[in-house]
Each structure stands twice: as C-alpha cells, then as structure tokens.
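A single protein chain has been removed from this complex, and every other one stays in its place.
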Amino acid sequence: MDVPGNVGYTFGGRKPIAEIEPGELVRIRTRDCFNSRVQSVDDLPSKVCRWPELNPVTGPLYVRGARAGDALAVHLVDLTPAAEVGFSATFPHFGALTATEATAMLHPALDEVVWEYPIDLEQRTVRFVSRRSENGFARDLELAPMLGTIGVAPAGGEVRMSIVPGAHGGNLDSPLVCAGTTVYLPVNVDGALLAVGDGHALQGEGELCGVGVEVPMDVTLVVEVLSGVAGWPRFETDDRVGAFGIARPLEDAYRGANLRLVNDLAAFNGIDPLDAYQFVSQVNHARIGNVVDAEYTIVASIAKHHIIGAQPYYGVHRALREIGRAG
Amino acid sequence: MDVPGNVGYTFGGRKPIAEIEPGELVRIRTRDCFNSRVQSVDDLPSKVCRWPELNPVTGPLYVRGARAGDALAVHLVDLTPAAEVGFSATFPHFGALTATEATAMLHPALDEVVWEYPIDLEQRTVRFVSRRSENGFARDLELAPMLGTIGVAPAGGEVRMSIVPGAHGGNLDSPLVCAGTTVYLPVNVDGALLAVGDGHALQGEGELCGVGVEVPMDVTLVVEVLSGVAGWPRFETDDRVGAFGIARPLEDAYRGANLRLVNDLAAFNGIDPLDAYQFVSQVNHARIGNVVDAEYTIVASIAKHHIIGAQPYYGVHRALREIGRAG
Amino acid sequence: MDVPGNVGYTFGGRKPIAEIEPGELVRIRTRDCFNSRVQSVDDLPSKVCRWPELNPVTGPLYVRGARAGDALAVHLVDLTPAAEVGFSATFPHFGALTATEATAMLHPALDEVVWEYPIDLEQRTVRFVSRRSENGFARDLELAPMLGTIGVAPAGGEVRMSIVPGAHGGNLDSPLVCAGTTVYLPVNVDGALLAVGDGHALQGEGELCGVGVEVPMDVTLVVEVLSGVAGWPRFETDDRVGAFGIARPLEDAYRGANLRLVNDLAAFNGIDPLDAYQFVSQVNHARIGNVVDAEYTIVASIAKHHIIGAQPYYGVHRALREIGRAG
Partner (left out) sequence: MDVPGNVGYTFGGRKPIAEIEPGELVRIRTRDCFNSRVQSVDDLPSKVCRWPELNPVTGPLYVRGARAGDALAVHLVDLTPAAEVGFSATFPHFGALTATEATAMLHPALDEVVWEYPIDLEQRTVRFVSRRSENGFARDLELAPMLGTIGVAPAGGEVRMSIVPGAHGGNLDSPLVCAGTTVYLPVNVDGALLAVGDGHALQGEGELCGVGVEVPMDVTLVVEVLSGVAGWPRFETDDRVGAFGIARPLEDAYRGANLRLVNDLAAFNGIDPLDAYQFVSQVNHARIGNVVDAEYTIVASIAKHHIIGAQPYYGVHRALREIGRAG
C-alpha cells in the first residue's frame, strides 16, 4: 500500500495514519529532516526551521496483529532519494566537533553553512561541492541511501521527540539502516505505531557534523511481528546479525550493543556466555552510528555463518527479503 | 637486519637494543602479551604473569637520523604468527563487559578462562574452540594478524608502561595496524626509540574482552623519517589515510581522530576547515580499536582518492611499500 | 490548599489534579518511590514493584497564570517525612557501583537487600541498621529530608517517565532540593503542570546505590511565575544561587551547570563572560546530585553576596520564603 505523507515530530502520542499488514509491501515518501524548509544554500536551518518541527517522521502506522510485548521486524526493501538534491549543514551548537547544549562550553557557534549535494540516481552519485574554499573542491561520491529515523511508540507511556534515539528506536542515525537491512524493534503498544523519516543520501560513521546528506526518501518496507523475541533494537542483513547500543558516553553504547550480541549468540548457539564473550571479542564489528544525538549509537554484529543451525529470529529476515524481491 | 629479541615493559627509560636505518628491512620476533607464560588453557594469566612484566615490547630501536620534532613512518611489511597456537583469556577485572580498576564496581571478577586457538598458516585460519559449553562450539576463523603495540619514547621525559596507549603510540590495539599499514608516530627524542609487540592473530573491534588471540609474531617493517609533519599517531594504507584518536571517554577518541582528519584534509587539499568538516562527515570511517585500555582508540580515515594531487606525507607510504615488496 | 494524593508515573500526558495560585501555600503528601509496596525488609522491590509504576509523583498541579515560555519558581517551605520508617535497597542492576542497563556488563546483579530506617522526628534522626554484618552496625544519622523528583510537563510535546531527569526537572535526585530551596523550572505548557515526589529522609552525594532513604513526605511549597527568565532548572537558597547540569557523562553535567552559572553571573552583574568564568572558577561549589539515573545531575552555585545590587530573579526566593514563614 501507499502510505499518505502525514508527518509528526514524536514517537508516541499520535494516532495512526494508516494500518498495515505483516507481509505487505508498504511504500512511504518521507520528508527530509529540515521539513522541506531548506531549498538552497541560503536557507540557514536555524532561520528557516521552527523547533520542534524538526526531523518529521511519516506515520505512525498501526501494524495489524502487533501486541505489546512482541517484536516488530522492519525490512527495508528499497530506499530511493526523492529529490534531485540533498542538503547538509553545520547547525549551531550541534555536531561532534563543536560545543553543544549537552557538552556545554563558552565558544560561540561555528559558522552556519549549507551544502547542496546534486544527486544522480543513474550514476548513483551525490556530489560534494565546497562552499568556502578559495580554489574550490568537488567530488562525486557513491550514493548510499539510509534512514536516520525508524521507531515505534515508546514504553511506559512516554512520548519522545522524533530527533531522540532510545529503546524505541527513533533517531538512530546509523548508516547500516539501509536497503537490505531488517531492524527489530520492541512493540510497546498494540499496533506498534511505526514511523520512519530522516533519509540520508549518504552519511559517514558518527554523523560527525550532526547532519547527513538530508533528502526526502521513497521507502519501500515490509514488516513482520514476532512473539517471544526480546524487544531491543536489533539488526540483521543477509550476512550479519547484531544489536544496537544506544547510550552516552559512547563506551556505554559499545557495551550495550556487545552485551546484547554476546547474549544473543549464547542463546542462538546454546553456548556458555563466557564462550560467546570470547568469540564475539575476536570476530565482532562495532560500527559507530551517531556521536551527535541525545544518545549515541553503535551496532555490534557478527557474520551469520557463525550461527549454528536455524536462521536467527525464525528466518524472518530471509522471508521478508523474498517478499521484497518478489514485490 | 634481524633485531635481537630483547624486550622491556616501558616506552622510554630504556637504552636501544639496536640501530636501524631508514629504508632498511627490519625483522623482529615479538613475544606475546603474556610474555610466553601462558602455554595451555590451565595457565591462568593472573597466576602465571607477574605485573609489571606484561605486554613485553621488543626494542627500543634507535632510528638513525630521527631528530626530536620529526615524525617516524613505520610501514608493516609482513606479520606472521610465530607459534602454532595463540591464546586468549578473560583477565580478572579487565575488559569492556566487566567492572575494572577504572570503572570500579562491587562485582567480583568474571571467571578467568583461557582459550587456545590453533593456527594454520597454510589455510590462514585460527580456530576457536569453546571451553565451557556443554555441546561444544568450534569455528575456523580467518587469520588477520595485527600488532597491538607500536610506539616510541614519550615526550616530556615520560616513561610509560607498554600496556598504556598515548600520544607516543603504545598499546593502541587497533586491528587496522596490520601488514600493509604505515603508522606515523612523533619523534620525541633523537633516535625515536621504536618498540613493537603484542601480536594478535585476530582481534575484533574494541578488543571486547580485553585480550586478542595473543601470539608471538614475526614482524617485518621498514621506517622513514619525516620532517615537518605533525607527530600525532596517524595511519595510511594503499587506499586510506587517517588519524588515531586516543582518549576517554570514547567520544573523545572519536573527536580527536576526526578533528585531526579534518585538519589534515584541509591542509592536503588546501580547502577551508568547514568544507573539510562537512566532507569528512559524509565519507569517513571511524573504526574502534580498543575500549579496554587506559585510553580508548579510534581510527578515523577517508579514501586517499579524495586527496588532490600529491600523495600525503610526501608519498612515504608508497615508497616504503615498494621497499617491502622488493625485499 | 491541600492537594489530593493522586499520583502518576509521567511528566506530561496527564490532566491536572488541582489548580494552584502563585503565592498560595500548597500542602501535598507524596508517596515513596516504591509506591508504598515495600513495607518490610522482606519486600524486595524487584518483586513487589511493577514497572512502570515506580517513582509516583503527586500532581500535576495547574499553576494559574503560568504561560509557556515563563519560568516557574517552586519554593520548598517544609518537608516532613510522613512515615515512621524509610526504606532503602540495592535494586538489581541499578546504582553506581553495579553494572546497569546503560553500563551493561556480564555480571549478575548484586544481591537485592532492603534496609529499614526508623525515623525519629523529635530527635531529627534516621537510624541505619545493618542487614548482613555478623556483629551488626547501627548509627543514628541526622535527618535531612529532600525531594528527589520535582518537575513540569516537558517541552516539544514529550511525555517522560517520572524516574527520568531532564530539562523539565523530573528525577533530579539532588540533596540540595530541600526545605528552604527554590527550584526554577521552565514552563513548557500553560499551567506548567507541576508534580513532585520521591522524598528521601536522607541521601548521600550521588545517590551511590541508586536509592535514598525513601519515605512518603508531607510537602509544603509555594510557587511564583516569572516572565523573561530562561527556563532551565536553576537553584536558589537564602545564601546561594546556581544552576543544574543534567547530562551524561558526568563531566557534561558539570559543564552544563557551570556554563549556566557563568552566564547567569555575567548577566546578574553586567560583567564580561570571561571575567565571570574566572570568578566562578575560584568560588563555585559543584555538588553531585545523582550518578545513577538516566541523566546525571550536578548543582553549580556561588554565594549570593557576590551578586551586585538587586536580588536575582526579582527577589522571588525571598518573597516566597517570607510567605512560607508567615504561613
């Protein structure tokens, strides 16, 4: 089904805009994080954007059959930028190499600058063009679309701004959340209330300046509901399986991601947790998502060929991928 | 030349064991971090190792022509495990998923367990074998030799234990320090006083349990001396160039690595630092080295094809690689 | 007025239970953080408490005349424990000297133990009695009642669990929030929607084990509404004025509290921010509230006799204190 483009700025606290079925291909067009208000390099985000109308998410979608206590598998079938240009920026007092509201200092903000990135879907490139360099500098970069924000209604009756990551998912800002990935989220309320947004045509590891190459995105996804699977944000692709760590300081994100991976591996393979700890220590990836948001994110993962026997999570990733390919 | 195997437990404070020439192939055999005292799974490190005789480094080597203020390029030509087995372990109160001396808690230590990893140099594998799992679990893993420890005499007259990372290099514990990599280090005293050790047949991202697959290593390296290059640990391969961040908490390691990369790119390409900040934000890798040592490490890097014109660092990486290939 | 005891478990998302007038003495009885379910040392919190029904707050109270954008001054006139005993506990995987959900490790939880503290309002003491020590250990400690949780509806349409601290106040867990203190909070929605709870008969600096001496509390407070005052949690007593820092890691709480104090002092005294920075550097207190909650807290303050001329915040603290004394 094609989902209408209704957006909001929170996870939780809003009524569903549509209902979706597990196994059904869902097509959504998301707005960019600037809510379409940046249209040229002269549109400074701090001037044209109105807090809290930042980082709009499309949804929420009520998933039929999802009950509180389940887990929701969201498989991203396709992500295609829905504009000819993306924008990035230095936003005042936001980013990893600047004083921020949280890491508060006496420095005035860095200069606010907007960069426009032409996108070529045929060539699969986004083009960086310098703004302040005397002799200029431009580079065609490989397009690598991802979704910065994917989440559900939080637990405990909370409502969180869409710009915040947490146990409900939200603004995870990990480049690993791209086409081909399945993200597992907790179901905290009936229907899960899934929403997505914050497409990036490209983003480095950590989202250093706090802003990816922001772009509206045509998202094709398909979901499934799992019972009896622990509902913390987890991660699977054809090749790898893992978990998110979502915390500050960054070592706590590292700890959380890896502890979940260790415990998952112990459960998958029926082995002792210390054996799993040792094994993960030698073979894990631990890839940084963001080091700029209210909570930092890391994805820890291992190759799936280390899982004995059955597919993890009942093979739901494979099943959803097949639906995506057939669709 | 073949360097004698004299080891020590500090960077700084020791006399050179040999002199080496820039451009000369140097062959060193390093001991493992346990100083050869773990020879079976029954040798618990906390029992058989004697502090501070941990993490022996071979050297120091006096580099002819290196003057305080220069930078030292150390190119790793080859790393070959020099034993048929490697060992890993859970060391009491050391690692990322346990209370430690620094992250102090009331928990007793996790059980101390040693794992023995058979190494097959022909097949290029190391074999994990579970120790505590009822039904067992074993896996042949791809051999990926690296050097945990590479450093020089520290600045300011300091002497640091070889187990500590810092501005002088030392126990960086990054899987990216492998054959084919050039590490740049500051020269703080005449002769630089290079030492290396702590070979790992394999290590995951972050060295989760605090211990890689520890193994003596046959190291072939070649060095060059650079004047006028800022002497913080930096990183180069055929494809990528970058910098280390070495700090706690982990976000500060991320900041340091990326700030150096941003400033380096601005200098390499003659562009504005904010343009470099934006560019790095979209294309960087930021790979975690260790989250267990006295300082955590991250390597931030970008692809070298983004560097305009000349090779970075006067092309020393390429020149050293050619020497290695010819050797 | 006497406020009915209706409680909830969130800031935001709930309807007011009463309206209050600025300048009016308000009497509230709060429940303890265990929601009265711990009545003896045999009632283990993890067994008798039901998440998310933890840390109940009484309210919210609609403050007449408070408009979004104002600040709310809440002066605590009196805090009197409303029970003959308080309880504390080690709660599984919660506290500063244990692995937690956020600082995730492989350790099993510390033993869960409950301590009962008899309270003597005449003698102004709470009595510690050991639970596990062979020869016993008991001590009469000075009663020092405080409110762990004081907050308003969050900004941005958020709803936060009452156990979480943030820009809206919430579970600040600072021993400085005691009788005689005025806490300033932002008004994010009309009426502010003030709620309070989590009384402690006593708490150390940092709330080390995660739990104070928890007790229902008779709270007498009086509020005032201020226009044109920045709405971040601030702090004032007869002698001192300051600001809260609320962040992880703890140095960011330190930074935030002190930056606000520096900027406030610069504004109060009409001096240059660098002069204020220097001055605060030599005379500030920076007292740790909690090092256990979702965000850590620190209060930075200076003596009020360093403020030139007029009382800070239009003298509202003094005015409210007089109402309290008269009442």
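Per-chain residue numbering starts at 1, and chain names A, B and C are given in the order in which the chains are listed.
Rule of thumb we're sticking to: a residue touches a chain if its C-beta (ideal position, glycine included) is under 8 Å from a C-beta of that chain, and two chains touch if they have at least 3 such contacts.
Bear in mind that the values here come from a model prediction, so they are computed numbers and not experimental data.
Undergrad: Given the contact definition stated above, which residue among C:Cys49, C:Leu221 or C:Val291 touches the chain not shown here?
TA: Of the candidates C:Cys49, C:Leu221 or C:Val291, C:Val291 is in touch with the missing chain.
Undergrad: Of C:Asp120, C:Asp272 or C:Glu322, which one is in contact with the hidden chain?
TA: Only one of C:Asp120, C:Asp272 or C:Glu322 touches the chain omitted from view, namely C:Asp272.
Undergrad: Out of B:Met1, B:Ala104, B:Ala138 or B:Ala267, point to the residue that touches the absent chain in the complete complex.
TA: B:Ala104
Undergrad: Which one, A:Thr58, A:Thr98 or A:Ser130, makes contact with the chain that was left out?
TA: A:Thr98
Undergrad: Mind pulling the chain B residues that touch the left-out chain?
TA: Residues touching the hidden chain, for chain B, are 9-10, 12-13, 51-52, 101-106, 155-161, 245, 247-249, 252, 255-256, 259-260, 262, 273-274, 277.
Undergrad: On chain C, what residues meet the omitted chain?
TA: 88, 90, 95-97, 110-111, 113, 115, 126, 128, 130-135, 137, 139, 141, 202-213, 248-251, 254-255, 258-259, 262, 269-272, 274-275, 277-288, 291, 296, 298, 306, 308
Undergrad: At which residues does chain A meet the chain that is not included here?
TA: These residues touch the chain not displayed: 97-99, 103-107, 110, 249.
Methods note: only the chains that are shown with their structure count from here on.
Undergrad: Nearest chain to the global Cα centroid?
TA: So the chain nearest the centre of the shown protein is A.
Undergrad: Among the chains here, which has the CA centroid at the largest distance from chain C's centroid?
TA: So the farthest one, by centre of C-alpha atoms, is B.
Undergrad: Fit chain B to chain C on CA atoms, both being copies of the same sequence, and give the resulting rotation angle in degrees, nearest 5.
TA: Answer in degrees: 180, to the nearest 5.
Undergrad: On a C-alpha centroid basis, what's the spacing between chain A and chain B, in Å?
TA: Their C-alpha centroids are separated by 32 Å.
Undergrad: What whole-Å value do you get for the distance between chain A and chain C if each is reduced to the mean of its CA atoms?
TA: Roughly 34 Å, centre to centre.
Undergrad: Residues of chain A that contact two or more other chains, please.
TA: Correct list: 248-249, 255, 259, 262, 274, 277.
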